[in-house]
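One chain of protein is taken out of this complex; the other chains stay put.
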Amino acid sequence: MFPVQASTGAGQVDALYIFLLVVAGIMTVGIFLCIAIFAIKYRRRDPDEIPRPIHGSIPVEITWSVIPFLVMLVMFAWGTRLYFENYTPPKDTLDVYVVGKQWMWKVQYPDGTREINELHVPVGSPVKLILASEDVIHSFYIPAFRLKHDVVPGSYQTYWFQPTEPGRYHIFCAEYCGTNHSRMTGWVDVMDPASYQNWMNANAPADSMEQRGAKLFAQYGCASCHVLQTTPSPALNNLFGHPVQLANGQTVIVDESYLRTAILNPNVHPVRGYPPNVMPVFQDQINEEQLLDLMVYLKSLSSNQSAAGVNPARPAPAGKAGAKP
Amino acid sequence: MSTTLPRPQIEAVNYLNVDYSWKSWLFTTDHKRIALLYLFSITAMFGIGGVFAGLMRLNLLFPDGLFQHDTYNKFFTMHGIVMVFFFLVPSIPATLGNFLIPPMIGARDLAFPRINLLSWYIYIAGAIITIVAILHGGVDTGWTFYAPFSSSYSNTHVILAAIGIFIAGFSSILTGLNFIITVHKMRAPGMTWGRLPLFVWAHYATSLIQVLGTPVIAITLVLLGFERILHAGIFDPNLGGDPVLFQHLFWFYSHPAVYIMILPGMGVVSEIVPCFSRKGAFGYEFIAASSLAIAVLGFLVWGHHLFVAGQSMYASMVFSFLSFFVAVPSAVKVFNWTATMYRGSISFETPMLYAFGFIGLFTIGGLTGLFLATLAIDVHVTDTYFVIAHFHYVMVGGMVLAYLGGVHFWFPKMTGRLYPENLARLAAVIVFVGFNLTFFPQFILGYLGMPRRYATYAAEFHTLNVFSTAGATILGVGYIMPLIYLSWAWFKGPRSPQNPWGAKGLEWEQSPTPPPTYNFDVPPVVTEPAYNYAGEVDDGGH
Partner (left out) sequence: MADTNVSAAEHDVGLKHHFDDSGQQYESATLGMWVFLLTEIMFFGGMFGSYTVYRNLYPEAFASTSRFMNLTLGATNTAVLICSSLTMALAVRSARLGAKKKLIFFLVSTLILGIVFLSIKYVEYHEKWVDHHIPGPGFHYDLPQYYHQAQILFFLYFAMTGMHALHMIVGAGLLTTLIVMASRNRFSAQWNTPVDMIGLYWHFVDIVWIFLFPLLYLIGNH
């Protein structure tokens, strides 16, 4: 009746579920029993009998309103705490980037490895997923971890987990997305750290995401303004995670979502002090996967962000793949 | 005027036999005839929605499916659209509500009889347009029409279906409007708010939701339709739009809509239980107030459909809390119905069997709603069969059972005939068994991780799906039985006495069975509280 528990969070969700099952069971059995007992005990014996009326009782009404509500408050508090935990990643995570597209999941690791419909992760390390969509709304669902989140086009969504059991677990798309929605499935492969390392080494491509991002940065001519300042442009070092002031006076913290908009549609939220309509609009020119590569590269330019997340066995790239003119 | 020979006068003139011409039916302003017009059309739409359900369950017998994926996707979409907008929303209000609210309050008709007839024609127009959409290939977006799939990707008749639903929405608004004014202005002397039958309270609360909520789905569908044509970008992120805005607009109506669907059923149960317990409702004021509370609170919880959609975690927390809060008035009703039976005089005719079924299954359905309100659990089970099981427990186990119970309870009043009791009891049991076998396995499937709207599924879900389809077959039998015996009983059933159940209420005690066109031979004056089975003297209109 339960899927396998394969993450630290899964057991906690199951515990809460069992609590609700017990409460619901007690209430259901209680009501069923009352009805059954009353139906039998008070069944009509005389066709003309009229029972004594009982209009009601305010103390009773209050009791059976307040007590269930208090029990519900427990459910609410427990569920909310667990929800915040499950959706608030710890500081150091292994970041994996997932792009959903009708009807497949494209997975990218910081070291540049790519897969389709498969996600390899090591036991015992916290993993953060950054989810993007190329087209419609999907949802990345891993029942064994009791986690899902919608994958919404135009934004990034994240969640995290820490696997506890090696094995192969379902990935399902859980937001209807068209014809092959039910075939948009995959597998999470949880491996012990040694096997995971071997797999990563065996599959490592030439370029990491950061390196691919650096190449895109050069290819699209970003350096000429942002590094060489041929046209005055916001500097990109120490950008990620720091505040930036927009032309309309608002201050925002630079994160993946902000950067995505800033690259694709720079004129939506122009930065104060820089004229609009100068940076080219890259909408429809850079796809979601390339954007993620750029994201990793841009993160690497900020000193307080590690380049590729915690990767237990692979050393950080020897030199920063900065943009050279 | 009828051109046939006059019927032999073996029965008094009533709303059915006063005129047999087709014009007298299609141009009627008698709320009772309009109720029957709705009854036939709604039954037909239920049949259509049921056929789609049958096809879906057939497909789900096989892990690799049976139909093409696009076809299956259309099946679940059409099942949802037809059942939600053309069956559940109008069902009890437009049939039983239309028929019973005037006699229950001592009125000759609703406040606006011609608008009542108009609402039926509007319903028919919406239904026809939707059927045309089905016949031309259907829609495959799911009844929830999420953007950007529905606005930019689907190649099916989204706009046509949206028009059909838009038009049907007007029918719902007009019905609700009619009921509100009727309850305010048309009560007989002595029929104070505190003496109103709980059925009327339930419909009043429902009407408030219908009137306030339906326009929002109407404008949402209009915006969606124009976006599909013009691609201006309101819901398209590539064009600066926000797909989640669609979800907020959609659920702002569609959540209160589920209370439109369940409150009338609760009203029916509130009439049946006192009658077959021969005892006034325990906590009358609380049952009445809980209907209003559900109507108001129901507008505040729509975000619980967006817990994993990208909504802020803090907003989700607020919606979770409010969703627990809205469960309290529903629980209060269940307790009050149960307490009504305490020390009552219980009999087991078919309506009461359906009421038992409602209370039990609504309890389960409502409790599973708490699972969904609990954030961390919802993350796991949302968009899975757990949700499907939850809402079918409340909608079918609750609403449909209440509808069947109500139709049986008031069948003698509407037709002047009696239905076959033992056959009806058997059908009620078959419905109950079939229903549970169909939907209980789906709770398990959902927690195991089977997502919804899947044409094919992982092999480990096979066994439970087979159980579910088996249950659906039994449930289908349970539905067909009343269709047959009620139709038969209409024409051939034994004549009913004035009040076969010994029920209290103006519709039973002072309006003939079946009623004349203006419901009462003598305008009633009310001197006692509702459900006064013990014949107590009133303490002054409380």
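Which chain is which? They are A and B, in the order written, and residues in each are numbered from 1.
What we mean here is this: a contact is a pair of C-beta atoms (placed from the backbone, for glycine too) under 8 Å apart; a residue touches a chain by one contact, two chains touch by 3 or more.
What you see is a predicted model, and the numbers here were worked out from it, not measured in a lab.
Seen in the complete assembly, the chain not on display touches A, B.
Listed residues B:13, B:26 or B:229: the one in touch with the omitted chain is B:229.
Even with one chain removed from view, subunit A keeps its contact list with that chain: residues 247-248, 265-268, 270, 276-277, 281.
Mapped onto subunit B, contacts with the missing chain fall at residues 107-113, 173, 177-178, 180-182, 184-186, 189, 211-216, 218-220, 222-223, 226-227, 229-234, 239-242, 245, 249, 252, 518.
Note that in this section only the chains that are shown with their structure count from here on.
Against subunit B, the residues of subunit A that register as touching in their complex are 1-3, 12-13, 16-17, 20, 23-24, 27-28, 31-32, 34-35, 38-39, 42-46, 49-57, 60-61, 64-65, 68-69, 72-73, 75-76, 78-84, 86-87, 102, 135-137, 139, 141, 143-144, 146-150, 152-155, 157, 170, 172-183, 185, 265, 268, 283-284.
Across the complex, subunit A is touched by residues 65, 69-70, 73, 140-142, 146, 148-149, 153-154, 237-238, 240-244, 277-280, 282-286, 307-310, 313, 316-317, 320-321, 324-325, 327-328, 331-332, 334-336, 338-339, 341-348, 356, 359-360, 363-364, 367-368, 370-371, 373-380, 382-384, 444, 447-449, 451-458, 532-536 of subunit B.
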